[in-house]
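One structure coming up, written as structure tokens, with questions to follow.
Selected chains from the complex are presented in situ; the others are not included.
Chain naming follows the written order as A, B and C, and within any one chain the residues start at number 1.
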Amino acid sequence: MSQPLVGIIMGSQSDLNVMSEAAEILEELKVPFELTIVSAHRTPKRMVNYAEKARSNGLKVIIAGAGGAAHLPGMVASMTSLPVIGVPVKSSNSIDGWDSILSILQMPAGVPVATVALNGAKNAGILAAQIVGSFNKEVAKTLDNYKNSLKMKVEESAKKIETQGWKGKIIGFKN
Amino acid sequence: MSQPLVGIIMGSQSDLNVMSEAAEILEELKVPFELTIVSAHRTPKRMVNYAEKARSNGLKVIIAGAGGAAHLPGMVASMTSLPVIGVPVKSSNSIDGWDSILSILQMPAGVPVATVALNGAKNAGILAAQIVGSFNKEVAKTLDNYKNSLKMKVEESAKKIETQGWKGKIIGFKN
Amino acid sequence: MSQPLVGIIMGSQSDLNVMSEAAEILEELKVPFELTIVSAHRTPKRMVNYAEKARSNGLKVIIAGAGGAAHLPGMVASMTSLPVIGVPVKSSNSIDGWDSILSILQMPAGVPVATVALNGAKNAGILAAQIVGSFNKEVAKTLDNYKNSLKMKVEESAKKIETQGWKGKIIGFKN
């Protein structure tokens, strides 16, 4: 794989179930990435190091996922001027995800985090690709194709219902 | 001003109070932008037109702000593969901002919106600049300088408190 | 079946589990309808087309269901002056349904959506029939009979409890 443009990090190995969706879609969209574990609360020095070297390491975007009092995305954003995408993870110790969402979203003026939906790692990957695609025509084209494939899947399932009726069991596509 | 790289849109003129902060910080960070009003619910065709032409018009990022059932950011994101930053606005008809936040943040898989804090238009502007700065060294440098100025303001006010004490009235800086 | 008076649409095939209850009750109440999939975020053009042709296609009411950041009901309402009934769906990517509810309910002045309870597709069907029934005596009569049948079921189960006691297992009716 060529030089990673996107860095995917998460606070704990238990976040990998959710966060691997970011990696999968980046593979599909052919945007090179790296993935590892960086804990704001258990490895703060490792986090400082990661954030400070991100730009010189060639990264263009960082995706950071965490649950509960999720400080990783915001703290990384405080130490780099690269765009940081935050993924609130509904971990076992989370209150229905509200804690993760609010502690990632509500950053103070000066230090933005681009927050996506709860457990929205797939969208984080697509957003990272869109950022790269703003300055890279090939990625932009891949994204347009992806967008088109989403449209076609909806049209296909609409056609099935319209012709076969809504009562029978319809073999669906993953939302 | 040179070719706009960032498009700032909002659902209603009443959002301008909040959204003008995005424009101000982009001016300060020297990233060219355009600003206008596009309502998802009152001018849906205008919105379709805006979104579809955004990339060919040279935009790299779109910032969209809206309140209440805020559909503008998500709908624009559905019609372009440029990165879209959503600003939840706490408008007069909003329930403490929760409606704006959730209807921007919780986009389905395939169509991300980079959501910032409630009324976080300033951060939306900085995030847009960071996206541009990932591929533009000059903007990156401006951002690093801006980050540094934030740090110095904190240090300055810390020094004031440490030397003059916390009881007197301290002439502050805007948060 | 005669000319459909009610159009049932939903954002994704995965919403069919919930939304089919609207179709079932309309069948029972003998109000002709059509049902298909229209995604605000994946097929925005298809949505524009559906909304704009709804009235000339003979529809009197549209029922639109969606989950998460649910933009379909509001966006359809922005492009037709037919009454639009919105069904918040508690999809897997929803935060306990709050996102779906608020992004459907909190529409700005000028563009109403008639929102029903979370997963309330059955009530959406009844409401659509009530709208038709306001101008159609036969449907009104069917609705009065339906209302009466609800009453009789409660009275029947009350009688069972009063005569057989509350401790034994009572064979219930679906709520």
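Observations
Basically, a contact is a pair of C-beta atoms (placed from the backbone, for glycine too) under 8 Å apart; a residue touches a chain by one contact, two chains touch by 3 or more.
Since this is a predicted model, take the numbers as computed values, not measurements.
The full homomeric assembly consists of 8 copies of the same chain, 3 of which are present in the displayed coordinates.
To be clear about the criterion, only the chains that are shown with their structure count from here on.
Shared residue numbers account for over half of those found at the interface formed by chain A and chain B, and the copies are therefore classed as meeting with the same residues.
Averaged Cα coordinates give chain B a centre that lies 36 Å from the centre of chain C. A straight line joining the Cα centres of chain A and chain C is 34 Å long. Chain geometry summary: the mean Cα position of chain A and that of chain B are 19 Å apart. Multi-chain contact residues of chain C (touching two or more other chains) are listed as 12, 42, 68-69, 93, 95. Interface residues of chain C facing chain A in the complex, by the touch rule stated above, are 12-14, 16, 20, 23, 35-39, 42-43, 46, 68-69, 91-93, 95-96.
Of all residues in chain A, those touching chain C in their complex are 96-98, 101, 117-120, 150-151, 153-155, 157-158, 161-162, 166-167, 170, 172-173, 175. Chain B contributes residues 11-12, 40-42, 44, 48, 67-71, 74-75, 77-79, 93-95, 98-99, 102-111 to its touches with chain C in the complex.
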